[in-house]
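Presented below is the structure to which this report refers.
Every protein chain but one is kept in place in this view of the complex.
What follows is chain A.
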């Protein structure tokens, strides 16, 4: 599928912000075999005094920007054309759960895609006993890793209420789980904690969703803003399987991948420092338009 992606994030600082310095992970990724980045543009208004583009440990592209002058308004605008190459393989090669420890112990890779990075708890994905118990309960009977991933994702979708007002970016996953509500970030963190408790390496993917569904299909939840889902490692043969617990779907051609890390902090779209007093106001708009093959050129 071919998409035009437009992402606009604006910040307003009513009391002027100084020392603004940020790392941006906003651009759809180029992933050979999965996603092709055909055109990419990031404009920043006002233009930063310093800007550098680089690749982080996990292979995600980021831009780091710093402003010398005080700011009242700040606008990031991403426009990109992306081709998402088709659905995941239909053949289930995923390992049996009991075989994972052996595979992981044998792994000697510390490169960006190594599953070893996605086992240990992180500040946003700590061990939570209730989530571990839940994971064990809802995956009973799952024959292999992929089945456990799907069972868990479906269960979370069934038991959790999507509620954009209920949580904030800093609500702990355990709290969202206890209340059984939240947004994509909460669904994703909870599922990561659950998968790791089962011994399945799991990471956090940030991305965007196709805004209007293909004819006859329901609109996906979370299409109005940046989205998040889970990437789970199902053994060396199957590799990574991406699953969107907010919509209870395996990630397919409607999901556009931006970055992957251990939790939200690794891939936060904007991470940085601002010195300001009082509140800042932010808006966030995403548009992902499927480009009709006929109008491509």
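In this section, a residue touches a chain if its C-beta (ideal position, glycine included) is under 8 Å from a C-beta of that chain, and two chains touch if they have at least 3 such contacts; residues count from 1.
Everything below uses one rule, namely that contacts and distances are computed from a predicted model.
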Quiz item: The complex has one chain missing from view, so what does its UniProt entry call it, picking from "Circularly permuted type 2 ATP-grasp protein", "Sugar ABC transporter ATP-binding protein", "Phosphoribosylformylglycinamidine synthase subunit PurS" or "FAD-dependent oxidoreductase"?
Solution: "Circularly permuted type 2 ATP-grasp protein"
Practice problem: Taking the full complex into account, find the residue in A:75, A:116 or A:179 that is in contact with the omitted chain. | Solution: A:116
Quiz item: For the chain left off this view, which of A:4, A:56 or A:147 is in contact with it?
Solution: A:56
Quiz item: Looking at A:36, A:271 or A:284, which makes contact with the chain not pictured?
Solution: A:271
Practice problem: Could you list which residues of chain A touch the chain missing from the display? | Solution: 18-19, 21-23, 49-50, 56-58, 64, 66, 68, 70, 101, 104-105, 107-110, 114, 116-117, 119-120, 123, 265, 268, 271-273, 275
